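Here is the structure we will look at.
This view holds just a subset of the chains, kept in their places.
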Amino acid sequence: MQVLDFTVRSNETLNDQNHLIKVAPAGNEVLPEMQPGQFVQILVDNSPHVFLRRPISINFVDKEKNEIWLLIQKVGEGTEKICAIPEGGTMNLIYPLGNSFTLPERKGKYLLVGGGVGTAPMLFLGKEMKERGIDPEFLLGGRSSKDILQRSDFERYGTLHCTTEDGSLGEKGYVTHHSVLKEKKYDYIYTCGPKPMMVAVAKYAHDHGIECEASLENLMACGFGACLCCVEKTVRGNICACTEGPVFNINQLTWLD
Amino acid sequence: MAGLEVHIGDLKLKNPVMTASGTFGYGTEYADFIDLGRLGGIFVKGTTLAPRQGNDYPRMAETPSGMLNAVGLQNKGVDYFVEHLYPVIKDYDTHMIVNVSGSTVEDYVACAEKLADLDKMPAIELNISCPNVKEGGMAFGTSCQSAAQVTREVRKVFPKTLIVKLSPNVTDVTEIARGVEDEGADAVSLVNTFLGMAIDVESRRPKLSTITGGLSGPCIKPIAIRMVWEVFHAVKIPIIGMGGICNWQDAIEFILAGATAVQIGTYNFIDPAASVKIIDGIHDYLERHQIASVNDLVGKMIVQ
């Protein structure tokens, strides 16, 4: 873990709500090893109302360019201000934080399910799988076509399935209604997105005896294990989502009780 | 070289900057960010006799220039601390001080007793001001009588430096400070968090699972400084001041108001290296103002 200033190399507006921001260490320090599922804590400058840092998943690591990608949805003042940092601007990060998704040791059928901006860590995860010789499948959901972000990036690493609530892309409905879930039998499911979606995915996985890991977005104050604010109730009691998570095997969670 | 050493009871601190209980884990969480040996001291997480799961999620809400927490003293209990944590942290080149919490006087006493045996545990901080537990906690700190009682009983079993942490949720903090001084406390630390609350207006639900929680951060600084100043004029024992300290200016403000040392709390979450920057800042301030020792500043606000 370290605290470091980054320079915003680019800040791309993907749609009215989402930005893709690529950052590199301001002093050209070489990025440390990072794992899919890990996140960063962003200091929000120039905001009278944002006191704490904001946790954002590592969307992708471009080792060649020494860049971290962040996919950010504007939902409040913190994310608004982050998305307003122009190219060339500075962003102070604490990183890398948290555990990571379990990377497969063997071949198999892996499904990566993301909803909304919860697709963010799935890109990095998919890339790491591909590099290990695995062809992941992605199942991404959103309200409409414009909410399914980074499609061409995902397609580089695996097959892409989509659902949209208005049917403007892929199948109409929620991710858990997608036909692949009926047609195929997966060995492992990874998921990140709105809690109701993740609970539905966890339930599907549980009912079908599929291993499943979910990445949580609990409210965080510090992000590195010091405040005990981010706890998730698990079978082992209250556990910090920032150090022992954000990725949990659903067997550890009490969602389905 | 300006002198930074200060004394709190029998404790010699290499500098007046320490980190506040519940915001600094067991120090280890910050080892990646700073050299822990630079700190005057580390107050570890609130520790109770029995293990505690703490309160349900959500435990945190951001507020203007601050935050509410409702952690509720989640910890693995004093025995676990003694067996598993103490061995790891005891050799840090700084003072490690346990923040002792409880629901009954007996709890406090039993917990303090176990810690008294530890060689490298030179002091404890009695937390009679936690607003986040149903029983005990803050209740001890808001009545002069019970604050005095718990101090008296713990004093009997704990011969080393005894610091009592005061609650700001009181009409007259000097009364409580005098009460614990009379019972033999070596120092008081203040303030703990203010009891506060926040509601999500769209869902109409409280933002914390416990409805109310403890307010910390810069928002409380003006009230905390006032209380330190009041207590400075009420007791003779040293004061450890805290509440919203973010930079060396804030720390000096507490020292001028009467604090011999300070604790950095919530701001560690935002800048994990804040404490070390504050040490440097105090040092530079002393040099710039040609003040030989930080002790010369304690309570030295100029009135008139």
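Each chain gets a letter, A and B, in the order it is written, and its residues are counted from 1.
The definition used in the following text is that contacts are C-beta pairs under 8 Å (C-beta built on N, C-alpha and C of every residue); 3 or more make two chains touch, one makes a residue touch a chain.
Since the structure is predicted, the reported quantities are computational estimates derived from the model, not experimental observations.
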Written as a formula using the shown labels, the complete complex reads A x2, B x2
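Methods note: only the chains that are shown with their structure count from here on.
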Centroid distance [mean C-alpha coordinates] between chain B and chain A, Å: 36
For the chain A and chain B complex, residues of the former touching the latter: 1-3, 43, 48-53, 94, 218-233, 237-238
Which of the residues in chain B come into contact with chain A in the complex? 22-25, 29-30, 32-33, 45, 53-54, 56-67, 69, 71, 74, 217-218, 266, 268-273
